[in-house]
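Take a look at the following structure, please.
All protein chains but one are shown in place.
Right, chain A next:
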Amino acid sequence: MTVDTTEARPIPTADWVTIPDLYADPYPIYQRLRAQAPIHWIPAVNRHLVIGYEACHAIELDQQRFSADEAQSLMKRSMGHSMLRKDDPEHDAERKAYGGVLRPKAIKQRWEAVFDRNYATYAARLRAAGPGADLVAEFAAPYAAENLRAILGFANATQQDLQRWSQTLIDGTGNYADDPDVWAAAERSSREVDEAIDEMLPALRAAPDGSLLSVLGTSGMPLDALRANVKMTIGGGLNEPRDALATTVWALLSHPEQLASVRAADRWSDAFEESIRWIAPISMYPREATRDTELCGMAIPRGARLGVAVGAANRDPAVFTDPEAYDVDRPRKPHLAFGGGNHFCAGAWIARASVVTIALPRLFTRFPGLRLAPSRPATVGGWVFRGVLSLPVHWD
C-alpha cells in the first residue's frame, strides 16, 4: 500500500448531503456517492465520509495512519476517554482488562442462563401487551438492557436506568448541533453512572461475581478509564443487540419465504449476520488521519476527520451482489458491522448468544403466526445508529 500522495486524486465535496436525509434513509445517498468516488467531503457532518468496502477495511487495519484517538471527540466529552478512542498499546491494555467476561466460555457458563431468564420476563411482557404491541419497546429494548445490566454488574440499577443512560450518553456522542439540553442530559447520566460504579466497586471487590465491573474493579485500571469504558459499554452494548434483534425480526417478517427457510433449518445465525450486513446498527465511526496519505487513490490530508461508513461498505456492490436486498442465501462474506482489526466488537459473541441462540428461535416458535401489524408499518431510522424504531406485531 502506497503512502505517496503525488498521484492521488482530490476528494470531491458533496454539499447536497444533509443530516435529516441521512437519518431518514442513507442508502440512496450512498448509491449516488458511490458512483463518483469511495471518499467524499461532507460539509454537513464535517467529515470525510469513507463509503467503499476496501477503503473502510484498510482504515480498520491501519492504526498508524488512521488513529481512533480523535481530537475534539464528542464521545470523549460525553463518556470520557474510553479504549474505543485509543490506539494500541493503550487500547490493548484496557481491552485485555475485560478478560473473559464477554467471551464464549463465560457466555456458556454464566450469561446464557441470564439471557434465558430475561427472555421469559420480556416475552411475558410482550404477550401481556397483546397483539398490536411494539416489539421494540415491549421486548427488544428491555431484553437488551436487562442483559447488559447483568453483564455489567449493576445490582443497584434497573433496566430502565440502563436504557436512559445509554440513550443520553449516545445522544451526547452525536451532539453535532451542540444542543445544551443534550449535554445536560448526558452529564446527568454520566454522574449517575459514576455514582453507581462507586457504590458497586467495594461490594464487588469483597464478593466478586464475574460481572464486568467486578473484573475491572480488580484489574488495576485507573478509575477515569474504568468509568469511561463502562460508559462506552453502556452506549455500545444496548442499542446494538436491540437493533440487530428488531431489524432481523422485521426483515424475516417482511420476507416470508426466507423466514420459512430459516425456520426449517434453524438458520438464525444466517438471518442475523445478513441483517447486520444489510442495516449495520452502528453505521459510522470516526478516525483521524495521522499524516498526509493516500487511500484508494485519493489524497487524505493529515488531521482529516474521517467517517468510516461501514453501513455503506456493507452494501458495496464490488463485494456483495445485489447489495440492497436482504438475502439469507447470499454467499457468506465478511461484513464490517462488528468493525475489524483491533477494535473488533468486544460484544460480538454476547450479541450472537442473546439474539441468535436465545431470542430469535424462541420468539418465532413461542409466538405462532408472528406477523407485521397490517395497518401500522414498522418505522426505521437513524444514521450513525440505525435500526427499527417501532415494530408493531400480531400473533395468533
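Operating definition for what follows: contacts are C-beta pairs under 8 Å (C-beta built on N, C-alpha and C of every residue); 3 or more make two chains touch, one makes a residue touch a chain; residues count from 1.
Everything below uses one rule, namely that contacts and distances are computed from a predicted model.
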{"item": "\"Methionine ABC transporter ATP-binding protein\", \"2Fe-2S ferredoxin\", \"Succinate dehydrogenase subunit C\" or \"NADH-quinone oxidoreductase subunit H\" - which is the UniProt name of the missing chain", "value": "\"2Fe-2S ferredoxin\""}
{"item": "Selected from A:131, A:174, A:210 or A:340 as touching the chain missing from the view", "value": "A:340"}
{"item": "Full-complex contact with the absent chain, from A:43, A:100, A:202 or A:303", "value": "A:100"}
{"item": "Absent chain, residues of chain A that touch it", "value": "60-61, 95, 100, 103-105, 273, 332-334, 338, 340-342, 344, 346, 348-349"}
